[in-house]
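One structure is given here, and the rest of the page talks about it.
Yeah, one chain of the complex is gone here, protein chain that is, but the others are all in their spots.
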Amino acid sequence: MAHVVVPKNRLNELLEGWMKNYRVVAPHRNGKALVFEEVKKASDVILNDEITYKSPKEYLFPQVEKIMTFGDGVEPESTEVRKTIVLGVKTCDLEALKVMTAVFTKGKYTDTYFEKNLNNTVLIGLGCRAEKPGCFCNARGLNKAHSQACDMFLTDSGDEYMAEILTCKGEELLEGLQLEEAPSPAAIPQDDNQAGVLEIDGEENVIFNKTDWASISEKCLGCGTCTFICPTCHCFEFKDTVLEGVPVRYRCWDSCMYPKFTIHASGHNPRASKKERYRQRIMHKYLYVKQNFGYTACTGCGRCIRSCPAGMNIKSVVTEIMENLKNS
Amino acid sequence: MNFEKQRNEIAAICNTLLGEGRVKVILGFTCGEYEGNAIPFFLRKREDVDKLKWDDTCTPNLARYLMEKKEGAAVIAKACDARAIVMYMAENQINRDNVYIIGVECEGMKDKDGMPAPGCRECRVKIPPVFDILVKNEETGKQNNIATDTSQNGEADLSEKLKRFQNEIKKCILCYSCRQACYGCYCESCFMDRNIPNWLSSELDTGSKMMFHLGRAMHLAGRCVECGACERVCPSGVDIRYLIKEITGFCEELYGYQAGVNANDIPALLSFKQNDREVGFVGGEEDGSCCGT
Amino acid sequence: MNNPYLPQKAEIMEVIQETTSDLDIKTYRVKLLDGGTISFMPGQFIELSIPGVGEAPFGFASSPLDTGYIELSIKRVGLVTEALHSLKAGSKIWLRGPFGNTFPVKEMEGSNILIIAGGLGLAPLRPLILYMFDERNRCKYGDVQMLLAARSTGDFIYRREFEAWERIMDTNIIKTIDRPEEGWNGKVGFPHILVGEIEIDIPNTYAVLCGPPIMIKSVSSRLLEMGIPKFKILTTLEMRMTCGVGKCGKCNIGHQYVCIDGPVFSMAQLAEMPAEY
Partner (left out) sequence: MMEQTRRKMECNTAWEPKIVAFLCNWCSYAGADLAGTSRIQYPPNIRIIRLPCSGRINPLYIIKALVEGADGVMVSGCHPGDCHYLSGNMYARRRFTILKKLLATAGMEPDRVQFTWVSASEGSRFAAVVDEVVGKVRKLGPNRIKGV
């Protein structure tokens, strides 16, 4: 579709216009941390090359979401459909949302809650310039400068943003703003240093059985931080409770790093120790999702590496697995 | 600084321990792949001794790993790690004879921005209270300084305190990394994970976070060794340690118990005296400064 | 789009106490309140909710051909089952399903069937048994042999039906308990040993087993030794299936989800999957 030029000095005007009709979620400074939060003032938006410590997945797949109320019948919670703009989403997170969209909407069943949130969200991507410490999107074969997995993609070019309009939802946002059209660039922005693609390339059973998971996971504290800040982690649990006398069901994020994640009522636990749980995390990301949906569920955003209290590094773990495989 | 000197001394000790086969594994630090920070390291072979790291980024509390390796382990222990080990001994979690402690006198660690790490800012104990061998810091040779912390917030009024608590709660994402990194949170099954009874609040968001942090603080009352791990590992920058610090200080004030100093002392909440003060009880003593009305 | 998480309200019509031992198993006969039916095939499962308490998956235990109601046999073991066991006829519960795959009833036609069940493991096989015993279907299957095991006589579920099942032609039921008991005239011992005593037409038999994990493992390796091919040994697995629709990420074994790719697996499939169940 079309390309338009958004001068940076008109950005605030745009934002204020959007805020009238949308909830605008954008990177915003809360204390020291940069987080995706609803912004009420255009000046609160921070569009830079930093990466937020959490991914913006919570606006499509909230950490706690009321999904139904029990009464005479069961009422699905009509989560107020708030049209939302998520602005400034980096390539790694956009690609991750692609994975999550596949998991929730492909196959025999569709997760209607995720789908509804997705339909009411306009994603505005932002090109990324440099890898931050811990980032490894290059190694994962991502083009951090460009992605089409959104409604509009911004590329910073000094005094202005080049906006690539990718969907009708994106087009709607710019209606009536009389922005100057730009010729389609001859080539999409490219990353200069794309390395090979870091993948686990092997048979499920072989990786499962031939890797020394006990020593790989030895340092892991089992805290689950990695899963909460990961842009592709999507496992959840239902929690039932009684609110003001009315039984309700919530859907909450869960983490494969927790012992209670898979425990049966009988007490039997198929993943009883951290070795099994860590194995599940790596294999789910690099093998299972790939087999079921065609994507590797890790985009190299580096969040888990930066936030891990024990210094676990998924990139080196994957590299180690592949080296072991080659040597054996 | 003489980190290099200390490191060499530690390496020599490890070399001997492994050479003599006295331990199977040594818990220490090595260089992390991300930003060169120190990360936990399980040293098993003599040829890996060179990988040991000792500098001002060695923040992780290694005592936690002793709960998985109760026998045949040595641990490179800063004062806070050693204090945690003292608590494990006081609470009958590990047997002193099964752990070899390489105590290291510590001047405090730095965080990512080069500032004193959480816990180190107000650290009162530089020399490990328990060790088999001590690696001294010759430049300073300081004594443990039991000075009271001055950064208390006893003066703030209630609504400010509530606001502070609510602000911290707001940032929390309930990932439990504070719990997992804490030496003291070793329950087989944390109350937050239990189904029966279910401790989560019926209002899942704020309520459950409050339940978790207040419940955890209560469980650490008089047991916290002020290593700062909870604050350091939090991905959201939640500081709930001030709550624990306050009540730990209160335990010391009321019951004269300091956590992680002497393994033979009975932890404050596991003992009692006939004449314990009844601060803030109905008909009991009123305490204007902290608990009064 | 259908919301796969929304349950329908149902009513408990009848509660049958199955066991007389300390293993508290009850069978619940339930029907949907709006008059609708839940049509399912043997092997599938359903998610049962008790408002304010939670939701848990259970295998169907009634005949798929009875459309007026469904039955679920449930042991009191956790949060949801505890609450369920306090409910009486007339109480309301919520159901969603059916989910999961089914026993390959078409492929099994023409073969002899060997059913091996331990304790509550008989419950998810009962739909298959009743399906085969239906007069329209009985002629499609050969001999039906059953080896039913329980810890003690009081632990057998569906005892009241055994006699009727035995009367059906070409059917043989062997009952066994773990330890001898006074007045017991069946076998004593574990199924993986007793299965060797059964006369089986090896090339022409499908074996279907369900029970505790240890029983599944021991019996299946015995059956393989006896020469029954892997793909003809079927079992049904239990996992913590929160969503039932392959989203929540809890019940996977390798890349397969027990809730959508299972719960029925053949030994041929299980041999290719990581051993994590």
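Should a chain be cited, it is by its letter among A, B and C, assigned in written order, with residues numbered from 1 in that chain.
Simple rule for what comes next: a residue touches a chain if its C-beta (ideal position, glycine included) is under 8 Å from a C-beta of that chain, and two chains touch if they have at least 3 such contacts.
Every value quoted in this text rests on a predicted model; they were computed, and no experiment measured them.
Interface note for the absent chain: among B:134, B:214 or B:263, the touching residue is B:214. Contact between chain B and the absent chain runs through residues 153, 158-166, 191, 199, 201-203, 206-207, 210-211, 214-215, 217-218, 221-222, 242-243, 246-247, 250-251, 254-255, 268-270, 272, 274, 276-284, 290-293.
Just so it is clear, only the chains that are shown with their structure count from here on.
In terms of which chains touch, the assembly is arranged so that all chains touch all other chains. Comparing per-chain C-alpha centres with the mean over every protein C-alpha atom, the closest match is chain A.
Centre-to-centre spacing of chain A and chain C amounts to 39 Å, using the average Cα coordinate of each chain. In chain B, no residue touches two or more other chains. Residue positions 239, 241-242 of chain A each touch two or more of the other chains.
The touching residues of chain C, when paired with chain B in their complex, are 78-79, 82. Residues of chain A touching chain C in their complex: 67-68, 70, 72-74, 76, 103-104, 107-113, 115, 204-205, 208-209, 234-242, 247, 249, 251, 254, 256, 261-266, 268, 270-271, 276, 280, 283-284, 287-288, 291-292.
On the chain C side of its complex with chain A, the touching residues are 1-9, 49-56, 77-81, 94, 213, 238-240, 242-243, 245-255, 260, 272-274, 276-277.
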